[in-house]
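The complex appears here minus one protein chain, its other protein chains still in place.
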Amino acid sequence: MEFAFALCVGVLTTAGIYLMLRGQTFPVIVGLTLLSYAVNLFLFASGRLTVNGAAIIGQSEHYTDPLPQALVLTAIVIGFAMTAYVLILAMRARSDLGNDQVDGRNMPEARDTGSDAGNGDKPRARRGLTRTELRDGKPRKER
Amino acid sequence: MSVLWILLLPMLGMILPLLSAKKSRTTIAWLTALPPALALAILLQQIPSVFAGAVPAFEAQWVPLLGLSISLHLDGLAFLFCLLILGIGLLIILYARYYLSAQDNMAVFYTYLLFFMTAMLGVVLSSNLLQLWLFWELTSISSFLLISFWSHKTEARKGARMALSVTGAGGLALLGALLLIAHVCGSYDLHTVLKQGDLLRSSEWYPAIITLFLLGAFTKSAQFPFQFWLPHAMAAPTPVSAYLHSATMVKAGVFLLARFYPALSGTDAWFVAVSLTGMTTMLVGAYTALFKHDLKGLLAYSTVSHLGLITLLLGLGSNLAAVAAVFHIINHAVFKASLFMAAGIIDHESGTRDMRKLNGMWKYMPFTATLAMVAAASMAGVPLLNGFLSKEMLFAETLHQETLGALSWWIPLLSTAGGALAVAYSLRFMHDVFFNGEPVDLPRIPHEPPRYMRVPVEVLVVLCLLVGIFPQFMVGDLLATSSQAVIGTELPSYSLAVWHGFNIPLLMSTIAILGGVILYINRRHLFYFQGQFIEHDAKLIFEGAVQWLVRRAEIVNDWIDNGSLQRYMFLLLLLALAVSAGPLFELKDTVGTHAQLPINWVVGFCAALLVAGTFITIWWIHRRLVALVALSVVGLITSIAFAYFSAPDLALTQLSVEVVTILLFLLALFFLPQKSPVIDSSFTVIVRDFGIAALFGSVIGTICYALMTRPLDTISGYFLEHSKPGGGGTNVVNVILVDFRGFDTLGEITVLGIAALGIYKLLVGMRVFMPSTDGNGRRWSSDSHPLLLALVSQSLLPLALLVSAFIFIRGHNMPGGGFIAGLITAIALIQQYVAHGVVWMKERLPINCLHLIGLGLLIAFLSGLGSWLFGHNYLTTWFDHYHWPLVGEFELASAMIFDFGVYLTVIGAILLILTDLGKLTTSERQSEGER
Partner (left out) sequence: MLQHLPVLPLLLPLLGGIVLLLPPLIDSERGQRQFGLLFASLTLISSLVLLQQVHANGTHVYALGEWAAPFGIVLVADRMATLLLVLTAFLLLCVQMFSCAGDDRKGRFLHSLLLFQALGIQGSFLTGDIFNLFVFFEILLIASYALLIHGGGKQKTAANVHYVTLNLAGSALFLFALGIVYGTFGTLNMADMQAKAAHIPEADRELAEAGALLLLVVFGLKSAMLPLHFWLPRAYASASAPIAALFAIMTKVGIYSLWRVHDGIFGAQAGALAHVAQHWLWPLAWLTLLLGIIATLSSQTLRMLTANLVLVSVGSLLLMVAVNTEESATAGLFYLVHSTLACALMFLLAGLIVQQRGKAEDRFVASRQVRQPILLGGLYFLAALALIGMPPISGFIGKTLMLSAALKAEAAGWIWPPLLLSSLAALLMLARGGSTLFWRVRGENQKGIPVHAMQLGAVWLMVAALLSIMIFAGWLTSFMQMAAQDMYQGLDLRELFPLKMEGGPDA
């Protein structure tokens, strides 16, 4: 059992890291998510595995180690917050920089330090649009 | 105490000019002159005691740990230098009053001047090594300010920067040397150090010490090969040059040599390094001076050469030579200051410093001319002038040198040559400027300067004469005491007199003078010879060097940091792999002694499913929707795993978080490119990435396996034991979350709240490109709120709310709790948004998510604070059991309030994130510019 578990952790880690080394934001974020699964399982396993020994007083005679579970809970919540943030950030980057590359192809030149609240970026964002693989950039009509 | 005042007065005086900036120029000058004058008075007051051999001192602790203390002492050498610094300083202040024009900011100039004066006094008065270094650096800084006073001129800026860079570098070297000296001697106190010369000379550090030390001294006093910065410092106003390059700045270097003479001199290394450097500098400086057309340029190089002479004397290592060095320090200060000021007057009155234009000044300013020529004669070493005496002593000394063995006669020979060159450039200064025909198109008609501008020059020139004629009377005691301080042991016997009878030194002087005259007369040939070489501008070379350095640095930096996240990530993971793999090689047996669970087919199947899902995710990552589905499968298995291995809370949380995460992904995917290139990087890169990923994965897997199969004694027993009695709950995990480690949870929801704020900031004013079709060109459904969904979700809502309430209540004893409940509620509400759209919801659910977050956090925060009322620590919980009819036995715990805060925060955060994101597609998106 332990071996299967460790194998899964290893596979998840591998996949996560491989994706984190890709060149666009989306795979990177998916990679981070996979990695966070691996992390949670790993942290959980640090308390050793137990079957039907939930740490609820009076439910069973031998209990699993509750502490790592609490830690993993915290980790999950924090992980969720971070994932949410980085996802939206990816969208922001796409809208500011015009594409979702992270491999340094689209470093904005030093001139613009953007002390203006975003509205200075309009032209470049539009230009960026043509570079992306999107079909059209027209905002959808509201209903 | 009085010693302290000598330093303190000019320091405090710095504010006077600034305060009186609005007053007339003369007033400013007087006010500025006041503190140094007082200091000088105090100094002169000390004459009896100092000449009697007493050393007034002042001591105060500052940073004991560092060995840095405020300790001043006024020994002979310090006295001599204080005299020069203050005396000549005062003359300079007077002179500058007339030299500076109305445009120049006089107050600032005087402030800088006093700053510099203070720094110099500090250097010479220090008896603590680190304090000495401190003031040493201050001289560099203040001279930078002075040299760059006319900062609108390029050469002023460049000259100042060059001076600062060179002397600053020297300063660092000196710091190193001083630290090493203190390390060897075990003390930062100068007197202790000076007594331990033998220890120093014999220590293994001596070579390092002397190298760094000499670097510091030579850069400061412009010794070869560092002489290049000094002439460019001439861009400063002439009073500055007159001060820095006669009595002070450059003298600091030789002062240092003199100061540490007892401790460091006396070895062959010292002799070779110091005397040869001095000799070279003397010759190079004198030779170059001859060809300078700029008046100040000539004087600058002559300064270089004279400093070389002093260095040479200190290098020779005989006590008599040291005396000569001290003597020449005095003389050079006097005549060089007057010469600079004279040059300044000429420049000031005629508007140029170019000797090719300046001719026949004699008839325009006879008085100044006389003064200048006397001073120049002294510089040349003409008898009856002070310069002559010290030069003779030099010649005398060079005669008793054996260190170069059979070739020791080089030293006197070269010295004489140097003397001859000095005579030659002095002659040029006199003849070229004051006679030699008519001036060539001067900017303005020159005339005598204002009365008081000449006074300083007069004073100094008179001194030249007096010292030259009655040396013993004038400077006998001064020289004795100061040399005493330099040598440390008893003085050698010497006589200060103009006439020592016919002897070799006299012969050498004569040769020097005659040779100089001959040289000057045949200068045409020399100039022609020199003309063949192109002249290098040290400034350009230096700037070029710096530019080159900067460019190289840029190249290297760009090469390392190419702005690619992939590289950064790769290096991060590579390092992580390297460090974590290392120990595993040592790890003897992976499998530990802990009993393992038997595997069954269910688990096997799930594991297989997970692996499959993972591989699908990476394989079809370019088809993003597919990847997402596979991802959600993986997430599902994870939560199943938690459930199976007896972690129900984890399972529930993972499950509900999974739902929200995937929802987010889908929404984001709508705005992100739907597809990425199938192959985004070269095959080798992919192989490389996969390689490191697999390696790291295997490392983590191995560690995980090793951990799980080892026994562990942990602190968890405590939690199981005290959960019920201490925390009042049977669900230990939940009790840990809200009680034992409630602080973590508080932090965790804070993170959630902040994340919501950040996302809000990101979304404001975001321009998104909304595709009308999905990745495969299919149009999105036109019906955004299908009726069926609306009905179902509406009927589901109450149920969902009920469930969440139930989960919340039981949380403390059964799996559940505020977080999961919050997620469920949030999902239920989100469903309504999806079904009915933002506008519809806004009418029916007028809650502000921000406020919800704030409220939740506040409740959680305060629930912990309650315990203070009962004098308990933060987050100390309280619980009790009650019995109500009908309801029956139930429990109330302060932890539940905390949990409620969690509940609200979660709802607020998730609603804020998802609805704001959803709003982007509608008219509800926030306006720009408020991020």
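Per-chain residue numbering starts at 1, and chain names A and B are given in the order in which the chains are listed.
What we mean here is this: a residue touches a chain if its C-beta (ideal position, glycine included) is under 8 Å from a C-beta of that chain, and two chains touch if they have at least 3 such contacts.
These figures come from a predicted structure and were not determined experimentally.
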{"item": "Selected residue (touches chain absent from view) among B:Leu164, B:Leu200 or B:Val461", "value": "B:Leu164"}
{"item": "Which of B:Trp30, B:Phe51, B:Phe470 or B:Tyr568 contacts the chain that the document leaves out", "value": "B:Tyr568"}
{"item": "Residue touching the undisplayed chain, where the options are B:Ala102, B:Ala406, B:Val579 or B:Val687", "value": "B:Val579"}
{"item": "Chain not shown, touching residues in chain B", "value": "61-68, 130, 134-135, 137-138, 140-141, 144, 148, 151-152, 157, 160-161, 164-165, 168-169, 171-173, 175-176, 179-180, 182-183, 546, 549-550, 553-554, 556-558, 560-561, 563, 565, 567-569, 571-573, 575-576, 579-580, 582-584, 586-589, 592-593, 700, 703-704, 706-707, 710, 712-715, 718-719, 721-722, 725-726, 739-744, 746-748, 750-751, 753-755, 757-758, 760-762, 764-765, 850-851, 853-855, 857-858, 861, 865, 868, 871-878, 930-931"}
{"item": "Missing-partner contacts on chain A, residue numbers", "value": "16, 20, 25, 28, 32, 35-36, 38-40, 42-43, 45-47, 67-68, 71, 74-75, 78, 81-82, 85-86, 89-90, 92-93, 96-97, 102, 106-108, 110, 112-118, 120-121, 124"}
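The rule is simple: only the chains that are shown with their structure count from here on.
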{"item": "CA centroid of chain A to CA centroid of chain B, Å", "value": "38"}
{"item": "Chain A - residues contacting chain B, complex", "value": "1-28, 30, 33-34, 37-38, 40-42, 44-59, 63-67, 69-74, 76-78, 80-85, 87-92, 94-95, 99-100, 102-104, 107, 117-119, 121-122, 125, 129, 132-140, 142-143"}
{"item": "Contact set on chain B toward chain A in their complex", "value": "562-567, 569-570, 573, 594, 596-599, 603-604, 607, 610-611, 614-615, 617-618, 621, 624, 627-628, 631, 634-635, 638, 641-642, 644-650, 653-654, 657, 660-661, 664-665, 668-669, 671-673, 675-677, 680-681, 689-690, 692-694, 696-698, 700-702, 704-705, 707-709, 712, 714-716, 719-720, 723-724, 730-733, 736-737, 740-741, 744-745, 748-749, 751-752, 754-755, 758-759, 762-763, 765-773, 777, 784, 813-815, 819, 909, 913, 917, 921-923, 928-931"}
